[in-house]
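Let me give you the structure first, and then I'll get to my questions.
Missing here: one protein chain of the complex. Every other protein chain is in place.
Moving on to chain A:
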């Protein structure tokens, strides 16, 4: 029996479709369904309409967590982008030991976020930490820095720690884009008298825009759901200074056992990510 090209293509894609349905659509539908249930593991499970959403919107911690994610997400995405860009620019120029340096570059990415959190907690520790000690020795501060026990600094601390694990990923994407730019363009620009800054802004930046937006999109999406680095670093504190929406959802499941409210929180997170993604896709298509 002969089958058409389109049917053959469909058959080849079928396993992929199945995986997407099983691991993406099915959990998403389950999440939506659960968000409409009273599912608190104390009372019998019943359909409760928008009660979970109503409870969510009345919960001070939900709004606090949105407030924190509004700082954390842009903070970590920005730092990751610029860190990755600097790294990629440096590595694109290095010729000797290129392979070794590129391998070393991805090491932080390979470190589990929980481990990374513990490492940064130790480094920033006011009691034993190397950073406070170093800053005191060179005279920048005169007493240890209470990074994770000061409300304003704790957010900076988790942004730095989180970005550290994501910079290599961004760096790889940008490096791949940078090395793909034909050298002739730079040489022609040089002949025309363009300086380094002009070459960067008029050649490099426009040509890496696409991959950069993809990197930014992925980093933004990941930063929305970050909690694995925050748990060991601050546990959401001090107070609720680093209590992001992912942490709120985690607490609803692990501390309150309230799967219904957690699912409603998950839907809100999903909507936020879809909103942000749409903006990125709009710019990518322009």
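Here is the rule we go by: a contact is a pair of C-beta atoms (placed from the backbone, for glycine too) under 8 Å apart; a residue touches a chain by one contact, two chains touch by 3 or more; residues count from 1.
By our rule, contacts and distances are computed from a predicted model.
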| item | value |
| --- | --- |
| Among "Extracellular solute-binding protein", "Glutamyl-tRNA(Gln) amidotransferase subunit A", "Xanthine dehydrogenase small subunit" or "ATP synthase epsilon chain", UniProt-listed name of the chain not shown | "Extracellular solute-binding protein" |
| Of A:135, A:221 or A:253, the one touching the omitted chain in the full complex | A:253 |
| Absent-chain contact - pick from A:67, A:92, A:149 or A:277 | A:149 |
| Contacts of chain A with the absent chain, listed as residue ranges | 41-42, 114, 121, 125-128, 146, 148-151, 231-232, 234-235, 237-241, 250-251, 253-257, 259 |
